[in-house]
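One protein chain omitted, others in place.
Lettered A and B in written order, each chain numbered from 1.
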Amino acid sequence: MFQSLKKSILAAGIATVAVLSVQAQDTVKVGILHSLSGTMAISETSLRDVLLFTFDEINAKGGVAGKKIEPVVVDGASNWPLFAEKAKQLLEQDKCAVVFGCWTSVSRKSVLPVFEKNNGLLFYPVQYEGEEESKNVFYTAEAVNQQATPSIDYLLAQGKKKFYLLGSDYVYPQTTNLVLLEYLLSKGVPIENIGGGFKKDESGKVISAGKYTPFGHTDYQQIIAEIKQFSAGGKACVVSTLNGDTNVPFFKEYAAAGLTAEKCPVVSFSISEDEFRALPAKQLVGQLGCWTYFQSIKSPANKAFVDNFQGWLKQTTVDGVKKEGRVTCSPMVLSYDGVYLWKAAVEKAGSFEVDKVREALQSGLSFNGPGGKVTSQKNMHLTKNVFIGETKADGQFKILKQYDGVFGEPWLKGTFKPKVATK
Amino acid sequence: MIKLIFAVLLSWLLGASIYAATPREIIAKALLIEDSEEQAKLVTSLGDSDPQEVIALLTLWKEGGIFLNVDAAGAKVPVTLDEEKDGEGKQLAHRFDTGAAVGKLLASDLNAAETDSALRLAMKSVLDMAQLSSPDAKKRQEAVETMGSEQDPERLPALLARQTRETDSRVKRAIREAIALIQLKDENDAVKIAACNELGAIRSIPSQDALKAIVAEATAESKTNLANAAQLALNEIAKHVTFVNTAGTAFRGLSLGSILLVVAIGLAITFGLMGVINMAHGEMIAIGAYTTYVVQCVFGPGLELSPFGIHIALPGMNATGTLYNCYFVLALPLSFLTAALAGIALERGIIRFLYRRPLESLLATWGVSLVLQQLFRLTFGANNVQVSSPSWLSGNWTVNDVLFGWNRVFVIVFAVAIVFGVTMLLKKTPLGLLIRAVMQNRQMAACMGVRTERVNMLTFALGSGLAGLAGAFISQIGNVGPSLGQLYIVDCFMTVVVGGVGNLIGTVISALGIGMLDQSLQQILGNPVLGKILVLLGIILFLQWKPAGLFVTKSRSLEN
Partner (left out) sequence: MKSNRNKIELIIVAIAAVILIVLLPALNAAGVVSNFTMSVWGKYLCYAILAISVDLLWGYTGLLSLGQSLFFALGGYMMGMHLMRMIGDLGQYKKPIPDFLVFLGWEQLPAFWVPFSSLVFSMLMVIALPAIVATGFGYLAFRSRIKGVYFSILTQALTYGAALMFFRNDMLLGGNNGFTDFKFLLGADVRAAGTQRGLFIATAIVLIAVYGFCRWLTTTKFGLVQRAVRDSETRVLFSGYAAANYKLFVFVICAIIAGVAGALYVPQVGIINPSEMQTDKSLEIIVWVAVGGRGTLLGPVVGAVVINALKSWATRAYPDLWLLMLGGLFILVVLFMPKGIVGLPAQIRGLLKRKQTPSALATDTAAATP
């Protein structure tokens, strides 16, 4: 009994401690920290794939500053304490020079202290709420003013007068909607034309705007009925920050209720080409999306990126990479851009040291990525092009409008002042 | 109007004599223009042409039926394709403008002529006018509604003219509404007041915004009569909205209850009758949903999968139209079968060893659930897959502003049918008799010569099959992904436990009750999360009052 117990404890101990691998002189370890299982795997697996592709592409051309990238892939398993543990492992055990990863805000928040303590560097590629600036995170992600506010500009220009705010109940939609509320008021949209409901504190200040549903919500009948009444008078639209999974029941219900993009378009900030594959595309022609990249961008850089990625998918032997029906989308491209920016920064700094790399990044490096030119900023965000697109029956977006070189601004709340009523 | 004249002038200046141009020629020209605003102008100029032809052509364009072919000289030529395909999948192409055959082309090589929202708005405006004389009442109604919401006085004559000829009662109402809405923009206050009264009388929900604007405007200009009239109309409409919401909530509650019932009825059998706590019930639902997906792919473009490095390719039938719409009819029995087979495997492989250890069946089946979820992920990918509804499930009836979605009506009918079927099976068939005998007293049944093992297996297969059926349905209203089952499992158990174990009627009542309660709370609180929390709290308290659920199966045994 004693023997077997000791052995099992020992085995477990060895398993965790002995993860040393042979480290060759001419490689640099780079961490990939995404959920490959659990609820978030649905979105994050694609980012793992594109990162591995990027590393292969860079290695084939001689690596970063002469060193080949050695990827260390770990699974955050959609479990936030595990994300923190894995981050620790990547930084303290594997001594990764840089980590690419995280999708949800909460996963980023959970690893942030680890990166700050170990002075690591994380590249974060997914649209987020802002209100954060860490010297240990480089946000290639879209800030609220690179997604939400340009969409509102577009919708206002289209003559929309009524806006229904809808989102999943977590910090990104809550923040975005508060910013949007301020922005809409500053554009002269009266508060009674903003739907979804408000919550006010005792002093009457709005502390929450819009309608929120929990993760994994499956029943949108009620909300659709509300939208149907809201939009009955015309010139209305829905601004949706619903999280990936819940978009499917929402849009199926939306289509079944006879709502169409012509009557009341929905602009969604969480549906990219990747998520769109699960939606009934034919019923949703004309719905809007806003990202800093669409697969349908016609440029040589994008064509090369898409072709090379598809080619890589065909020949890769990595476990668990799905080969059929793949598309590219904004978070994938921002991951890709991130790797190349890091490469440029390392080569400029002549060192893998985080402080020096950061300095190089903050000095303003540019990279001509698939979505056009991106430039790193002093506040660790990216200046990039913003595109408004509408969905087509084949699951791609047709680009309607392009805003060039939009500065990434994380601190937006409270910056827009309501327009004083003119009457 | 000025715009229109301008567009006409412009195109005339460009050398096209507008009065001679047929709609087909104008559209052919518009197709080749890159700038969408110019396109919109040309399309707008179609307003005076033959409505039926305009509708046919514009719809063809909008739905991607016109392609741009690049000819030998490098010029773009708009073409349409014949239905017929030859052996290589090529279709005969005709020039859009002249109808002359161009040759055989592959649809996948061509780019469809695209439309963007500005252009589609212009198309819609032209189509609306044209649709006013459409033979389809539904289309006429939609066109009228749009005109009303735009409140454009230009449209008034057309509407008034149509009003005298219109026969369909719904369209008539829509026309009254649209006319009144446009009249709200009239210069004369008396007309406005009459319009307000009219809108109040027909309880027009879409006019609320316009009426509110009138109230604000009239109050500011201290026109009391007008303000009062508008306010009265608003009050009428508010009453109507309350009615619509109440009726709508009742229907939505019924439909949510039916969904709960459909997903839980399988569990009512495996858990309720057999006492097996099947945590993999959710994954049985997912199996049904994935089966539907596979069937859909086989009817459509086919399917390629590569789980564990093994490449599987299923050829597709590329069916369209009615045949494609029938995929769901085939998917229903197949999803039942696959889930039932999976159920048999699960029962034979694991559960039969655990009949005397119910709590452990909970743990083992949870393990199964984890394995199955990961298998789905490895086979179909971590993403949700796309299941599109057949056309007979996507649409709705609107009666007196209350919305009845076809998919929702279908699930209610479906639930009734399933409950009826299962009840018949249990009460009227020899198998049902055996099932009830074994569930009531296993030893006794065995003594009477019943092969209890086999009955267990069949009962479990039935329960799992019903879960599969539920999955087929869920695929029509929700997402199909690896963790689909997890979304429903808690609700399933709640429904069965509240209803009382071992009793189908209990499950029916509890499912409907929970559905109604959930939707009513959501309507009252305006917050889906709070509603759900209160429902859970309600369930916990309810079980304090009736620990064994609504309907207790009476037994003299002390321990269960």
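As a working rule, a contact is a pair of C-beta atoms (placed from the backbone, for glycine too) under 8 Å apart; a residue touches a chain by one contact, two chains touch by 3 or more.
Since we're looking at a predicted model, the values are computed, not measured.
Enquirer: Out of B:I179, B:I193, B:A229 or B:A364, point to the residue that touches the absent chain in the complete complex.
Expert: Result: among the candidates, B:A364 touches the missing chain.
Enquirer: Among A:F198, A:F215, A:Y403 or A:F416, exactly one should touch the missing chain; which is it?
Expert: A:F215
Enquirer: Which listed residue, B:A137, B:A446, B:I539 or B:V552, touches the chain dropped from view?
Expert: Spelled out, the listed residue whose C-beta touches the missing chain is B:I539.
Enquirer: If the hidden chain were put back, which residues of chain A would touch it?
Expert: Against the left-out chain, chain A lists 1-2, 4-5, 8-9, 12-13, 15-17, 19, 36-37, 73-77, 79-82, 84-86, 88-89, 92-93, 105-106, 109-110, 112-114, 117, 131-133, 169-171, 174-175, 199, 201, 205, 207-208, 214-215, 319-320, 413.
Enquirer: List the residues of chain B that touch the chain left out of this view.
Expert: 277, 279, 350, 353-354, 356-360, 362-364, 366-371, 373-375, 377-378, 490, 493-494, 497, 529-530, 532-533, 536-537, 539-541, 543-545, 547-548, 558-560
Assume only the chains that are shown with their structure count from here on.
Enquirer: Based only on mean CA positions, could you tell me how far chain A sits from chain B in angstrom?
Expert: Using C-alpha averages as centres, the distance is 28 Å.
Enquirer: Contact residues on chain A for chain B in the complex?
Expert: Spelled out, the residues of chain A in touch with chain B are 36-37, 39, 41-42, 45-46, 158, 162, 169, 192, 197, 211-214, 216-219, 221-223, 225, 228-229, 232-235, 245-249, 252-253, 255-258, 261-262, 265, 274-275, 277-283, 286, 320, 322-325, 390, 392-393, 398, 400, 423.
Enquirer: Provide the residue numbers of chain B that touch chain A in the complex, in ascending order.
Expert: Contacts found on chain B: 64, 114, 116-117, 120-121, 124, 146, 149-150, 205-210, 212, 220, 241, 244-245, 248-249, 252, 255-256, 259, 304-306, 374, 377-378, 381-389, 394-396, 398, 403, 405-408, 476-483, 486-488, 518-519, 522-523, 526-529, 532.
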